[in-house]
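The block that comes next holds chain A.
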Amino acid sequence: MIELRDVSKQFVLHNQGSTVIPVLQGAALQVSPGECVALTGNSGAGKSTLMRMVYGNYLADRGAIVVDGVDLATAAPRDILALRRQSLGYVSQFLRVVPRVPTLEVVAEPLLMLRVEREAAMARAEQLLGLLNIPERLWALSPTTFSGGEQQRVNIARGFAYNYPALLLDEPTASLDPINRAVVLSLIEEAKARGAAILGIFHDAEARARVCDRSIDVSDFTPKAA
Partner candidate 1 sequence: MKDMMQDTDVLLSVRGLSKFYGVRIGCAEVSFDLFPGEVMGIVGESGSGKSTLLNCMAGHLTPDRGEVLFAGRDGGLRDTLRMSEPERRMLGRTDWAFVHQHARDGLRMNVSAGGNVGERLMAVGARHYGAIRDSAVDWLGRVEIAEDRIDDRPTAFSGGMQQRLQIARNLITGPRLVFMDEPTGGLDVSVQARLLDLLRGLVREMGLSAVIVTHDMAVVRLLADRLMVMKDGYVVESGLTDQVLDDPQHGYTQLLVSSVLQV
Partner candidate 2 sequence: MTDYNFAYLDEQTKRMIRRAILKGLAVPGYQVPFASREMPMPYGWGTGGVQVSAAVMTPEDRFKVIDQGSDDTTNAVSIRRFFERTAGVAVTEETREATVIQTRHRIPETPLEAGQILVYQVPIPEPLRFLEPSEVETRKMHSLEEYGLMHVKLYEDISQHGAIATAYAYPVMVQDRYVMDPSPIPKFDNPKLHSPAIQLFGAGREQRIYAVPPFTKVVSLDFEDFPFEASKADGACALCGVDNSYLDEVIMDDAGNRMFVCSDTDFCTTRRAQGHVGAEGVPS
């Protein structure tokens, strides 16, 4: 479902003396449906960069990043957007929303974009928000004013609203209390059970041990200094 072949990435800072920062070289991995793979490695090894490349948020300099048959390294913007709507979900650490949009809408949006009946989409959003213990009185408010932990949970609810065949998780359990952490882990297990291919970054070793089938050390892809 997710496959990387010989992927390289470097940043060129044109305004800082054209400094070249190589980040990844020869990255390769594969995630099959129903499998959860953890990216590990020290801070700065390129875990987040790799995740963002798989989502199409960062460009790959070479290689192929194929998700559900679409090569994100070469796909047109509209094909990447279609892939993100239909097949590829991403739970980032930070929530980015339009001011004024109510929480319920934020969570239901991925379903509404796919023309799911409004009623069904809202029901699913309510179910997830309830599961993640977001008080019902907050549902009609914009999450912009929520606490960090609440925003994170809204973000997770949004990421799990639609059953994506491929899912990227960037520290989904960070800054969660034990109860909500358990909820998120069971959501991940459910997703695996229905056949989602999951690629994630988990600093939480216990969580990683519980949901991940194997780990890939991103340091292996760190370019060797010439």
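Rule of thumb we're sticking to: a contact is a pair of C-beta atoms (placed from the backbone, for glycine too) under 8 Å apart; a residue touches a chain by one contact, two chains touch by 3 or more; residues count from 1.
With respect to how the candidates were assembled, all candidates are chains of the complex that A comes from, given by their letters.
All values derive from a computational prediction rather than experimental measurement.
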item	value
For chain A, as assembled in this complex, the candidate in touch from 1 or 2	1
Candidate 1 partner contacts - residues on chain A that touch it in the complex	11-15, 52, 56-59, 77-78, 80-82, 85-86, 98-101, 113-116
